[in-house]
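This report refers to the structure that appears directly beneath it.
Here the complex is missing a single protein chain, while all its other protein chains stay put.
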Amino acid sequence: MKKTTQKVLLLFALIAVMSVALCGCAGDKNEAGSSITVGIPQDLEDSLDPHKVAAAGTREVLFNIFDGLVKVDPNGDYYPALCSKYEISDDALTYTFTLRKGVKFHDGTLVTPEDVKYSIDRCSVAVGDAPLVAAYSNVKSTSIDDDKFIVTLNEPDTEFLAYMTTAIIPEDNPEPDTNPIGAGPYKFESRSPQENFVIKKFDDYYDDEHEAHIETVIFKVVGNMDTVAMELQSGAIDLLPRIPLSQAELLDDNFTVLEGTMNLVQALYLNNAFKPFDDPRVRQALCYAADPAEVMQFVSDGKGTEIGSSVFPAFGKYYMSELNDTYNTDIEKAKALLADAGYPDGFEFDITVPSNYTQHVETAQVLADEFAKIGVKANIKLIEWDSWLSDVYSKRQFESTVIGVDASSLTAASLLQRFVSTDSKNFINYNNADYDVAFANARAALNDAEKTKYYKECERILSEDAANVYIQDLPEFVAINNKYTGYEFYPLYIQDMAKLRLAE
Amino acid sequence: MKNRIKNINFILGASIICFMALFILAGKILPLRDPNAIDATLKFAKPSLAHPFGCDNFGREILSRVMQGSLSTFLIALGTVFIGTIFGVIIGAATGYFGGVIDEILMRVNDAIFAFPSILLALLFISLLGPGTYQVVIALGIAFVPSFARIVRGEFLKNRNMDYVKCARLMGASHLRIMVIHILPNTLRVLLNAILIGFNNAVLAEASMSFLGIGVQPPDPSLGRMLSEAQAYLFKAPNYALFPGLALILLVLGFGLMSDSFEK
Amino acid sequence: MKEDIILEVQDLNIEFHDHIIPETVVYDFDLELKEGEIVGLVGESGSGKSMSALAIAGLLSRKDMKKRGHIYYDGKDLLTISRNELRSIQGNDISMIFQEPLTSLNPVKRIYDQVEEPLRIHTDLDKEQRYEKVLKILKEVDLRDPEHVMKQYPHELSGGMRQRIMIATAMIMEPKILIADEPTTALDVTIQAQIVKLLKKLNEQRNTAIIFISHDLSLVSTLCRRVLVMKDGYIVESGPVKAIFEDPKEEYTKKLIAAIPKIDIDLGNGLQDE
Partner (left out) sequence: MRYALKKFVTMVITIIMVTLFVFLAFNLISGDPVISILGTDATPERVEALRRELHLDDPVILRYFRWFFNFMRGDMGVSYSYKINVRSMILEKVPVTATMAIMAFFLMIIIAIPLGIHTSKHQGSALDRTVIILNQIIMSIPPFFSGILLTFIFGRVLKLFTPGGYVSYQKDFGSFLWYMFFPSLAIALPKATMAIKLLRGSLISEYNMDYVRTAYSKGNSTNGVLYGHMLKNAILPVITFLGMALTDMIAGSIIVEQVFSIPGLGRILLTSISNRDYPVVLAIIVIISAMVLLVNMLIDIIYSLIDPRISFEE
């Protein structure tokens, strides 16, 4: 009896050791042609239909698969893509696009004007009483004239070109949600939930100038961003956008860490309908108490760019750096403002923060410490991202929150429309008559100078009225293995893989 | 031979727990920096005389945070075990003693909670009552009920048809009286052991919860939260992970050795 | 050693060491056992009778038990020979049965495996031969339907049957000496009589010497030819059964005999247990 049990145990040990030794080396990458593994913090838990995409993380990857009539370049200008050229009528009501010939979709079929009309109508024709893409409610009609595609608007809009980057997709794609077919430099290869998302170079891409160079791009979902340095060093990841600073500092010299901006407005957003934030003096007191420089010192090692209103530097002509000095830190003034607003010994409020954004959680902690100096007690409440979306963003059941708001398109409107009192996305319940007037003027203005003047006026109101406690546009660090080069920063949520090349 | 090891464990365990108790108390008495006070100049200060454990990425004093953290982790574990034991005993006693239909139903509920991922339970409470320490205690407490109930049920089943129980019933003692006065004291030893082991698991569960961002809200420290925050700076400031880890290990080691010595 | 003496114990002393202060349990214990002889070892519990029996059977762990004196069996001193040599004797030449039939059998192993075990240790008989031997011994201990009993587990048998299994296991190798440590104490009276009768039968058939340990004098008087009376580790009196019972010399032995309740057991009718 005793011999058999010992033998059994020995057998176990043998099997384990054999199976472990058998597979010895870790599999090395030997796919045909060049390939690169790009780390992404979250999987594309989203539909792959370009017109229904919800998360910014999905949009930045699908940029490589779909091309629109026009496409944006790294410094925010538009160049003709599926259209060879475009004209905007003087009254900014009609946009005419001359379609390029011989452009192919990933499934080999030709891009026809009907596909273009189908894609644009799909976004603009109202379902229920609102179109798929909000901005398209201004589209009156679309029509095809031989190889020309004409879009006519209800009201004049000089900035409408920005919305013409919408993806053009084939009309007859049976499963747009799961099998994306577009006309971009890369085509969809495969996807495995929570593991990876693979795209391959589209060989007969129409635009040689913006053609892809690297054969295969594997978007790998990173499990734990706080220890990602190990995965980079081990070669499991070659390129990692938005790498936390703590991990970037650990990388050795076969990595380069590029620095850009996250292109979002990070601020302590105050629910203006919640007492005491309905009183501008209380909001201004918080602005005086807050010190963006100290926040940047802790959260991003002093590398962020301070902002004074709801526009970040990538918006060039609209960005007003002078607004940063509206509220230079002044504890006494803050206390005074609080006193005459009826809160001599401060008050208590909650800062609700989505738990998955470490920088926002850290910012909240620094702000809480700063507010303590003027007797204001800020309790930090971490909640899940989905709860934040529904409770804070849509139901507006919150007192204050730290979040970064990005722009869906390169139009100033996409950042400022949110503060119009009647706008559906006005989650801070901001209500200022002058602001509504200024914004309306800006929308109506035809010439660029006038439009910029009114948009700047909106920004000034937000700043002086202390709609929110503005902090920074967070820095973005990108770690890239020196085997690769060519990474470019974009003003919007875009990861352009076509620009990447193998370094010689 | 055997009981010599036993009381060494007991002494060792007890001394570690006293040390930790003193350590936590010191946090309250000594004039230390407020655990949440931020200071840019002290960012990642190395352990020195002025800052025995060094400072974290916010320049906060790790020493006072570990003290405060140990206290909150200890209280959470205590609360969890308390809830787990109370309901565990009630369910365990009822099912073990009466058996029959009650046993069947409660056991199924028990299995259901057992198979139910505790993370989802924690999320449920967080969204119901808002994030915070108490919600974690309730969530973990309920997640711990099944294991206690199972142990108590086993003991009650064993004792139920023992002779002394039959005699007590002969004497006309009510079921409740028998359960509380007769059977319960007999299960105390096993229960005590389960409590100690439960305590360790509670401390570890709290650490995992903090890793997922549920539980003690920042900037207040808990050992679990500090560990999960420290993993990003593992190489740059190993002391940030070392001291909370050490405190966690000592806390669990103390109770582990104690439970060892209670082993029958 | 004289020719028909098979076991000689010379002033055996046993000292316990696992407590802080060492405690002596048996003082200069002497015994000479002839072949086929049945010796009774009598005394209250804690008088050291079990300890000396365990020492003879080699079951006292050598670490925390200091033993002085000698136990000569077949020319070898059991206290000093190597463990392997001792093991070849245990269960083969000297075997033992215990008081608690309930816990003395391994609860998770079948009866057949437990009875067959000495054969597997001490002999190299093949499976069939072993099966035959087990069947034979089980019949000898008056067990009904041995084939069925073999497949059963200890908890499925009565106390009496289990004791018979113990005896079968001990006797399967036809040992020269069988040490019985209060084998009947845990059984009720009728079964006790059957077990004693069985031991007597085995002694006569196989000429196995028996050291019968008990605190029940009436049993000892019916079974043993010679008796040693022990008190607090010392042998206070020893001699033929009749002499000890008719005119006990020591005060302590008198008190013991006076305490025997008067029941006369009729050994004749060989009642089978239910």
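Chains here go by letter, A, B and C, matching the order in which they are written, and residues are numbered from 1 within each.
Basically, a contact is a pair of C-beta atoms (placed from the backbone, for glycine too) under 8 Å apart; a residue touches a chain by one contact, two chains touch by 3 or more.
No experiment lies behind these values; they were computed from the predicted model shown.
Of the chains displayed, those contacted by the omitted chain across the entire assembly are A, B, C. For the chain missing from the display, the contacting residue among B:Val81, B:Ile195 or B:Leu227 is B:Leu227, taking the whole complex into account.
When the full complex is taken into account, the listed residue touching the unshown chain is A:Glu231, out of A:Asp157, A:Glu231, A:Asp291 or A:Asp369. Note that of C:Leu59, C:Leu125, C:Ala243 or C:Ile257, the residue touching the chain absent from this view is C:Leu59.
In the full complex, chain B contacts the hidden chain through residues 1-2, 4-5, 104, 108-109, 111-121, 123-124, 127-128, 147, 200, 203-204, 207-208, 211-212, 224, 227-228, 231, 234, 241, 245, 248-249, 251-253, 256-257, 260, 263-264. Although one chain is not displayed, its contacts with chain A can still be listed: residues 1-2, 5-6, 9, 12-13, 16, 19-20, 22-27, 42-43, 45-48, 52-55, 127-130, 132, 134, 177-178, 192-195, 220-224, 227-228, 230-231, 233-237, 356, 383-387, 389-391, 393-394, 408, 424-425.
By the touch definition given at the top, chain C reaches the unshown chain through residues 57, 59, 83, 87-92, 95-96, 98, 100, 103-109, 117-118, 121-122, 153, 155, 166, 169-170.
Heads up, the rule we're going with is that only the chains that are shown with their structure count from here on.
Closest to the protein's overall CA centre, chain by chain, comes B. Set against the C-alpha centre of chain B, every other chain centre is closer than that of C.
With centres taken as mean Cα positions, chain C sits 88 Å from chain A.
Each chain gets a centre from the mean of its Cα atoms; for chain B and chain C, those two points are 53 Å apart. Between chain A and chain B, the centres computed from C-alpha atoms are 41 Å apart. Not a single residue position of chain C touches two or more of the other chains.
Listed for chain B are no residues, as none touches two or more other chains.
Within the complex formed with chain B, the chain A residues making contact are 224, 226-227, 229, 244, 246-247, 249-250, 294, 297-298, 355-356, 361-362, 364-366, 368-369, 379-384, 387.
Chain B contributes residues 36-38, 40, 43, 57-59, 123, 126-127, 130-132, 213-214, 217-219, 228, 231-236 to its touches with chain A in the complex.
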